[in-house]
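Structure incoming, see below.
Missing here: one protein chain of the complex. Every other protein chain is in place.
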Amino acid sequence: MSDSISEITTKIQAFVDARDWRQFHDAKDLSVAIAAEAGELMQHFVWQQPGQIEKRVEARRDEIASEIADVGILLFELADNLGLNLGEVMQAKIANNEIRYPVEKARGNNLKYSEF
Amino acid sequence: MSDSISEITTKIQAFVDARDWRQFHDAKDLSVAIAAEAGELMQHFVWQQPGQIEKRVEARRDEIASEIADVGILLFELADNLGLNLGEVMQAKIANNEIRYPVEKARGNNLKYSEF
Amino acid sequence: MSDSISEITTKIQAFVDARDWRQFHDAKDLSVAIAAEAGELMQHFVWQQPGQIEKRVEARRDEIASEIADVGILLFELADNLGLNLGEVMQAKIANNEIRYPVEKARGNNLKYSEF
Partner (left out) sequence: MSDSISEITTKIQAFVDARDWRQFHDAKDLSVAIAAEAGELMQHFVWQQPGQIEKRVEARRDEIASEIADVGILLFELADNLGLNLGEVMQAKIANNEIRYPVEKARGNNLKYSEF
């Protein structure tokens, strides 16, 4: 099984094209689908208190993995459709976050950079 | 720049640990953050009609790329924290979707498999 | 059956307090629950094309009504818990929107006020 974003994206696009589904997958519809799947993932934790999270993850592991996969599949497709190299944009964002959240200011606190 | 899910995940985890942020990142809080970022991504397309989507993407390309990156970064971290190999769960889901949406039934239509 | 926001809110709060659920309902958890329910509502329309929307609404009318009710119930409770008069904040926002979206500029177009 591949660990490469590009290779997995190629498989996703082949799946979409074999079913002639591109027509339903403009950027808006993919964004809506991503948000819907992210909502399903979050649904597992609604009302859950911190001490209950681990147990909830163990009880629903397969469903949670399935929803994480769904978000990933749609995200990889959207990035590729927009001509973005997902690995590059993610690493550029991490580098950007390194600057906005320097260790000396950010360590151990959850403030947003605009609140430093 | 890496194209490997594992390598990029290692960079994300190093970023989180350097800031001692793991304490704020249980599965619930990561799921909530993913849904919030997915909402920001979708926000670009609220009220947009099909014919306006391409222009919106071009006008907001950098912001959209940034939000796609944010969803990806949080998703890679969540998967890893739960002991999941994201590449594997995604490819397992694609294989599962191949069965639920056989080309002969799914081609050219957007019905859910339960509606076949 | 009441049509009053205040009266319905009183019924919601009585329901919550009878079950001693206030402890689980801080502003964050209510916001998360609202977003989750809004996601379930939106889920009915993922991939749907404009011409399919009416049929989808008719086919899923009861479920959709149930999810709309859920968003409403959580929203009324959150507003009240924050000491807000929901009817007033909504009407204040409508008045604010009247200024930001004057009829002569906004009529027939879906631009955001910042794009005028």
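Letters are used for the chains, namely A, B and C, taken in the order the chains are written, and counting of residues starts over at 1 for each.
The definition used in the following text is that contacts are C-beta pairs under 8 Å (C-beta built on N, C-alpha and C of every residue); 3 or more make two chains touch, one makes a residue touch a chain.
These numbers were taken from a predicted model, which means no experiment stands behind them.
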item: Chains still shown that are in contact with the chain withheld from the display; value: A, B, C
item: For chain B, the residues touching the chain missing from this view; value: 24, 29, 32-33, 35-36, 38-40, 42-43, 45-47, 49
item: Interface with the undisplayed chain - residues on chain A; value: 32, 35-36, 39, 47-50, 110
item: Residues of chain C (touch criterion as defined above) contacting the omitted chain; value: 1-6, 8, 11-12, 15, 18-21, 23-24, 26-28, 31-32, 34-35, 37-39, 41-42, 44-45, 48, 50, 53-54, 56-57, 61, 64-66, 68-73, 75-76, 78-79, 82, 84-94, 97-98, 101, 103, 106-108, 110
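Basically, only the chains that are shown with their structure count from here on.
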item: Topology of the chain contact graph, where touching chains are joined (line, ring, star, complete, other); value: complete
item: Shared interface numbering between chain B and chain A [over half = same, under half = different]; value: same
item: Approximate Å spacing (C-alpha centroids) for the pair chain B, chain C; value: 26
item: Distance between chain centroids, defined by C-alpha means - chain A, chain B (Å); value: 2
item: Touching two or more other chains - residue numbers and ranges from chain C; value: 32, 35-36, 39, 47, 49
